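One structure is given here, and the rest of the page talks about it.
One protein chain omitted, others in place.
So that you can tell them apart, the chains are marked A, B and C in the order they are listed, and the count of residues begins at 1 in each.
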Amino acid sequence: MYRGLASDLAPLAVALPIVMACAVLVVQRWASRRLADLLAMVAAVAALGLSAALVAATKDGRVVTWSGGWEPRDGRSVGIVLVVDQLSAGFACLAAGLTCCALLYSWRYLEAAHGHYHALMLLFLAGMIGFVLTGDLFNMFVFFELMGVSAFALTGLHIEEPDSVQGSLNFALINSLGAYLSLMGIGLLYARTGQLGFAQLGAKLAGHPADGLIVGAFVLVTIGFLVKAAMAPMHFWLADAHAVAPTPVCVLMSGVMVEMGVYALARVYLTVFATSIPAPVVQRAFLTMGLLTAAVGSLMCFAQRHLKRLLAYSTIAHVGLFLIGFALLSPDGLAGVALYVVGHAGVKGALFLLVGLLLDRFQSLDEGKLFGRVGGRHPACWMFLLAALALAGLPPSGPGLGKAITEEAASAAGYPWLSVVFVLVSAVTGAAVLRAGLRVFLGRGHRPGPIEPAHQIGAEPKEPETEHPLRRTPLTMLVAIGALLAGSIVVGVVPALAQAVGRGAVFFSDQAGYFNQALFAVPAAPAPASAAWWSWSGILLGAASTVLAMIIAGISLHVRPPERGHFRSRMIAGVELVRRLHSGHIGDYVAWLLFGAAVLAALIGLPLLP
Amino acid sequence: MRIFAYAVAGWLVLVGAMGILRSRNLIQATVSLSVAQSGTYVLLLAVGYQWEGAAPVFSPGSTPTSDVVDPVVQAMALTDIVVSATVTALLLALTIQIEKTHHTVDPDKLQQLKG
Amino acid sequence: MSRRARLLVFGLGAAGLAVMFAFAVAGMPPFGTSEHLYRDLAVPAALQHRTANVVSSVNFDQRALDTLGEEVILLSSVIGTAALLRPTRGEVRRPTTRGGHVSDSTTLVSYLLLPVTVLIGLDVVAHGHLTPGGGFQGGVVLATAVHLLYLAGRYESLERLRPLTWYVWTEGLSAASFAVIGLVGLAQGSGFLANVAPLGSFQSLLSAGTVPILNVVTGAAVAGGGVVLLAQFFGQAIGTTRPPTRRSTS
């Protein structure tokens, strides 16, 4: 059978970073640090090129690659299939692009672990690319673990920092437990169907009304992904891990790894379970969990003064919005989420890198200790404030566009009130970042008091991540930050991107088309032109959330802490209660993981009981 | 018998999770995690079992038949075992470093990541 | 949370999940069913490629991409462990003499066991496509075998036999070879990780095409990786030490 060049791209995009990681590992013993930097960068750029070529090749449908040459006969095969569409290729692009920026930022950085760091970054990238390109459930689990294992190691790379190793352990334990629950689900599904490919599984389940096994398998399979996506109450690990990981690793974890959990949830539901578990049930379940996640995330985000932890909680809040967008179960909703994810990745990545700059220069991540120390002249200042506004949804930034399209999809699905949620969450998280920026760079408002002993994180002076504290900012670091910010803005101003994502979302949610193209090589029906672009209401809502963010930030800067017994102090006590749940205790996290899984099982299973 | 094997698999996962929860020592938590994971091997192999089915290995001298137990679940279980070993290794390495920096491996005494 | 609150939350979650799992199990095919769809495809596919060990055929031929992923997970964990257990500032390598008090008979047994274990390991790798076992199992045996020298009380000869860099390279190059063999299939137009080598005759040592090749590559990767992994832990347990002078954090 003739295989076009396009179908070679997917396995190449997975294999290339692996081979290059091995090359880095072998040469690092005798070669200089620069060579490792260079090889890793070449690999990441090449992976970016291959993923971009895949995006181009999937313009009119999907690229299907059967590994091992096991093409299906009569729709059956023993092989593993890679099925790439615009959204999965786009995700691979995002992962590779963020890796490029992260490697650029770390061009002269993490001296002690060099070589190890580069190889792990490339393996992390390979895991992420394989994870989004595969069309096979067990293969997805394998790449999920690859992604996990390399991320655990990367998170703990600062082995002399007590926070770092503990955060990494919490991350590794909880994510592994989630992954094993996923594997249990794969086992259940395999028992029923005897299949592992998404297309085959979907075909086998098609028309079967959901019974206990299907619900159980769905809940278990998705738990691993939802832990990765940090859905409340399985989100605790994220704040721990993101607050302590090396800065460039944070960019990858916050920008794309966490969002891959939502990707996998959408993929698995839409290709495997869509015809057996009714959409309204799934919609209600994930709207509920998404709202909870967004609420917890924004509350905790605003209550932070440790800058990385603040950004981490803002990621949790945004994941809540992404889950809500998925729950709309419409192509427009998915397109909105996809654009939101890309825009968010750029902004959040830039913010993490900016915070990393502060750490390298001032050896602290605490809003109070950094108060007014940086000064408004530093180029980081306006970049930080711009990123904060973009995070709040300022038109025409990428997050703003994603938010606008998702809000419209929500109205179309009969939930116009969700716009309020989107505006509030982006305003609160944007305000938290804005407040931190105004304090740190411009010294506005009151200096926050010393850290209460109950919240020890960030209390100690940190060691800089570079070998010596930086006296001036290297150009490579500024370029990386600029590229991320620019990428995030480009998403909001180039209509072709939104168009492509809109088309991709149509392919993504077309179960029958997926099945026919993967198993019978039937070309995809052309997708209708997408209307995904700014609307007047979207621009207004974006402006509203930006203004609201400024107001909230302004108030929080200029209002003194309340007296005891005051209404506001009681509110703060409420926040304190939520805050106490984030105990850093691994046993708590396991308990909440199982509890969350049971809640999800109840939300999906109970309405389906006969 | 119909479901005993599946029940044992579920029990292993729950008892492993329980072990992490109750642990007073991170080594214990790591070991408990690997117990939880063994539930997945048991489930997979139980799913692929067939009464009177032979092992899916046609050693020299034997004739191939199709009455074998499912080889695919065995391949999955093999991968799973590797994953278990690698995750355990990483967790143990992290435990060693936690002991070095915190001077304890008792989860109740690790008070760094609050709020 | 207090210990009791934690147990309560856990209990609720576990109970909920147990109920869900019970519902799911009620819908499972009975244990020992003769209906195995994938099996019915995988066994003929294995025979078609003249592979006697069907599990090896699934691992290294039909679903070789999973095994590539698995090898890379191992690689990642080996690098990760090495990075996490790297000596930190102030840590010194303790001069190692003997691994402990070991009786002569233990030493003798260990010395006898070493070549036997190595041979078993090699055999398990080489016959992976014919008999139970393969690159992974054999590789672990080999990695453990090297550390029998510790049991023999010869930590210093173990260190001599263990220039770690070589093992890191073995692991890296073998994992890369796995991917490169896969790319050969791609270059030939038969697909990534396709079985492109001559298939040989069924149930003989030279059969199953690329399966034995990938088995050997995996064996080398696992043996190399296993040695590095174990060496890190041995190094921590008996090799390095640091005076406990660092500031307390609690």
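By definition in this document, contacts are C-beta pairs under 8 Å (C-beta built on N, C-alpha and C of every residue); 3 or more make two chains touch, one makes a residue touch a chain.
Here is the rule we go by: contacts and distances are computed from a predicted model.
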| query | If you look up the hidden chain in UniProt, what protein name do you find among "MrpA C-terminal/MbhD domain-containing protein", "Sugar ABC transporter permease", "NADH-quinone oxidoreductase subunit L" or "Peptide/nickel transport system substrate-binding protein"? | reply | "MrpA C-terminal/MbhD domain-containing protein"
| message | In the complete complex, the chain left out here touches which of the visible ones? | response | B, C
| Footprint of the hidden chain on subunit C, which residues? | 53, 55-56, 124, 132-134, 136-137, 140-141, 143-144, 147, 226, 229-230, 233-234, 236-238, 244
| request: Mind listing the subunit B residues that contact the chain we can't see here? | output: 1, 4-5, 8, 11-12, 15-16, 18-19, 22, 24-25, 27-28, 30-32, 34-35, 38, 41-42, 45-46, 49, 51-57, 68-69, 74, 77-78, 81-82, 84-85, 88-89, 92, 95-96, 99-100, 105
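To be clear about the criterion, only the chains that are shown with their structure count from here on.
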| Quick one: subunit A and subunit C, Cα centre-to-centre, how many Å? | 30
| said: Could you work out how far the Cα centre of subunit A sits from that of subunit B, in whole Å? | reply: 27
| task | Take the average of all CA coordinates in subunit B, do the same for subunit C, and state the distance between these two points in whole angstrom. | result | 15
| remark: Check: subunit C positions touching at least 2 other chains come out as 6-7, 10, 14, 17, 21, 25-26, 28, 36, 38-39, 42, 58, 63, 66, 69-70, 73, 76-77, 80-81, 84, 88, 249
| remark: Shared-interface residues of subunit B (touching two or more other chains) are 10, 17, 21, 47, 72, 76, 79, 83, 86-87, 90, 94, 97, 100-102, 111-112
| said: Quick check: in the complex, which residue numbers of subunit C touch subunit B? | reply: 6-7, 10, 14, 17-18, 21, 25-26, 28, 30-34, 36, 38-40, 42-44, 46-47, 52-55, 57-59, 63, 66-67, 69-70, 73-74, 76-78, 80-81, 84-85, 88, 130-132, 136, 203-204, 229, 232-233, 236, 242, 244, 246, 248-250
| field | subunit A to subunit C touching residues, read off their complex | value | 3, 8, 11-12, 15, 18-19, 21-23, 25-26, 29, 65-70, 76-80, 112-113, 116-117, 119-120, 123-124, 126-127, 130, 134, 138-139, 142-143, 145-146, 149-150, 152-154, 156-157, 159-160, 162, 165, 188, 190-196, 211-217, 219, 460, 581, 583, 585, 587-588, 590-599, 601-602, 605
| field | In the complex, subunit A residues that touch subunit B | value | 138, 142, 145, 148-149, 152-153, 156, 159-163, 165-170, 172-173, 176-177, 180-181, 183-184, 186-188, 190-191, 196, 239-240, 243-244, 300, 303-304, 309, 454-457, 579-580, 582-587, 590-591, 593-594
